[in-house]
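Only one structure is covered here, and it is reproduced in the block below.
In this view, the complex is presented without one of its protein chains, the others remaining in place.
Each chain gets a letter, A and B, in the order it is written, and its residues are counted from 1.
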Amino acid sequence: MVWASTGRVARFLQGYGQEIVVAAAILVLFGVVDAVNPRFLAPVNLNTIFSGNAYIAVAAIGMSLVIICGHIDVSVGSLIGVLAVIAGTLAVKGYPVWVAWAVPVVAGVACNAAIGALIAYSRIPSIVVTLGMMSILRGGLISVTGGTWITNMPAGFFIAQMRLFGVPLPVYFMLVLTAITAFWMRSFTAARAIYAVGGNAEAARTTGFSPERTCIFVFALHGFFAGIAALLFATQLQVIQSTVPANLELTVITASVIGGVSILGGTGTVIGSTLAAILFGTISSSLIFLNVSAYWLRAVLGLMILATVLVDMARRRRSA
Amino acid sequence: MTRALLRHETIFAVILLAALALLASRSDRFFTLDNMLNQGRLMAEVGLVALPMTFVIITGGIDLSVGSTLGLVAILLGVLWHNVGLPLPLAMVLGVAAGGLAGLGNGFVITRFRVPPLIATLATLALYRGLAEGISQARSVRGYPEWFYVLGQGDAAGVPVQLWVFLAAALLAGFILTFTTFGRTTYAVGANEVAARFSGLHVDRAKLLIYTASGLVAGLAAVIFVSRVSTTRSDMGTGVELDAITAVVLGGTSIFGGRGTIVGTVLGLILIQVLKNGLALSGVKGDGTIVVIGAVLIASTLLSNLFRRDGNG
Partner (left out) sequence: MTAILELAHVSKSFAGVRALQDVSFDVQQGEVHALLGENGAGKSTLIRIMAGVHAPDSGEIRLAGAPVRFGSPRAAREAGIATVYQELLLFPELTVAENIFLGNEPKLAWGGIDWRTLRRQARALLDRLDSHDLDIDTNIASLSVANRQRVEIAKALSREARVLVMDEPTAALADADVRRLMDVVRRLRERGVGIVYVSHKLPEIFALADRVTVLRDGGYVGTIPIAQASEQSLVSMMVGRAIDRLFPKEIVPIGATVLELSHVGHLDEVHDISFALRAGEILGIAGLIGSGRTEVALTIFGITPATSGEIRLDGKPVTIASAAAARTLGIAYIPEDRGQQGLIRSQTIRENISLAVLDDLVDGLVINGGRETALAKKFIELLGVRTRGPEQLVRQLSGGNQQKVVLGKWLATKPRILIMDEPTRGIDVGAKAEIHALMSRLAGEGLAILMISSELPEVLGMSDRVLVMSEGRIVAEFDRAAATAEVVGAAMTGTRAAEVA
């Protein structure tokens, strides 16, 4: 029936408004930059945009869950650095490749579950705990590695450089993980609990959810995604640096927020954050192809996050 | 309540003395006057930033953007003097004023748009740092006149210049917080903002002033920093917010607001500097110390929470 399908379209537009905006921005940018400089669409560049930023998108999946639940994590960048080094070290030391892949993921889950438990039961705000963890992880990483880079990893280790049907594996990771998580968020009560706790923790408790257990669960998931992101990040190049990319956590948080996850919790989807990660890659590449200095990238991101937050606050005030 | 705070600070002073004694015994380079003064010099920038941060956290807020503001002002200083050609003193003043403007921006977003301080300053952390990077284009400015370096590298009456600046600022901050109506308003806003408003206090105006001060002082710290390291770079000040927040919380200020003192913050700063120095003298490299700082932040908030539960109902 006609009205049923228009109703569905309207619902889709309302529920996924922000995601549509981000997708549109990507398309617009592609169009504009390609008109100015056709080399923008060259496979090498597309590879950089999609595959090179896939690890950010994956990390943003976990971060989105954390923010929807009402918390925040500024230590994820440092965690990814640590897990990447763990992966590289295991590979160099001769462990089977699958071990070098699995251990960082497990470590990520364990570490973040512990953080989640600390936040849930000690009632210390998540910003404080993760601010401290950020230092502990970052400093610990450099202290232990002494700043040396990891090289000479076996050939089978570089998962990010492999391809399947000509498409780089990271792209598959990004798309598949996003799709599975998005589906899970819609289909399971455990996922609805995340929205509930983030929207109104006390009402969630009355409904029968446990804010504490949900917090631990969400952080553990976040650790899983951080582990996979670390693998993708570590295997992009032939070497693993012992420093963490500057402000990785900020990029990941920004991806979530611009993708439609409200920083106040209770709403948003992971599809948006993945699209936003792609958008950042597009912007970053666009700046280069438009001959704009890449040093303005952070400022652009900062403006975008501020604008998104202001719009979100204005919208909430209007409807409250 | 005053009794509980005093208890925290006495325990703290004891810990500090113990740490000093321990470190003195482990290295004979520790307790020299030279070393002490040098530590004072290194501590000044974080110390300055931690002073208005104390006010911010007492009101129940937080300012994550101070490091970025510091970096931005450092860059502006270089650009205004070197590229625009302004006389250095004017560039210094404008730079600090720009810091104040950055802080005002934070305050405006927080009071006018009612954005939670955490989120507002997280966004400006990115924006201000981004502006610093964009304006500087990764070029650094060097070659300042000799007199400029006195601020960051010189001494007055044997004591580093910036230490004098910090002491003066600390006395001023402590005075305001303890004795003036503004200080009382700060505590009231943090303890119960609704009651403060219902009592006729100018809550929004106080918050605006506090965040502006935070930016302004970060600007001042930037000038000192540049003077000390003789150059400007856009990544300056990274991590300053962590040190400042840790010092404030370590000093007894509750992250939830309503409690805290400048004395406590100063003690916290000293303990952190002592820790850093001690670790360095024991051969631990700079990065190892940030592990300790991070652990100290978490541990001190945990302890402070425990005290809160015991002392309060």
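Details
By our rule, a residue touches a chain if its C-beta (ideal position, glycine included) is under 8 Å from a C-beta of that chain, and two chains touch if they have at least 3 such contacts.
These numbers come from a predicted model, not from an experiment.
The undisplayed chain touches these shown chains across the complete complex, A, B. For the options B:121, B:185, B:246 or B:261, the residue in contact with the chain missing from this view is B:185.
Across A:48, A:122, A:161 or A:267, the residue that sits in touch with the chain not pictured is A:267. Touch with the hidden chain on the side of chain A covers residues 11, 14-15, 186-189, 192-193, 195-196, 199-200, 202-204, 206-209, 262, 266-267, 316, 319-320. By the touch criterion stated above, the residues of chain B touching the omitted chain are 1-2, 179-181, 184-185, 187-188, 191-192, 194-202, 258, 312-313.
Heads up, the rule we're going with is that only the chains that are shown with their structure count from here on.
Computed centre separation for the pair chain A/chain B is 31 angstrom, with centres defined by C-alpha atoms. On chain A, the positions that touch chain B within their shared complex are 72, 118, 122-125, 127-129, 131-143, 246-247, 250, 253-254, 263-264, 293, 295-303, 305-306, 309-310, 313-314, 317.
Those residues of chain B that touch chain A in the shared complex are 62, 64, 109, 113-116, 118-120, 122-131, 133-134, 136-138, 234-235, 239, 242, 245-246, 249, 255, 284-285, 287-298, 301-302, 305.
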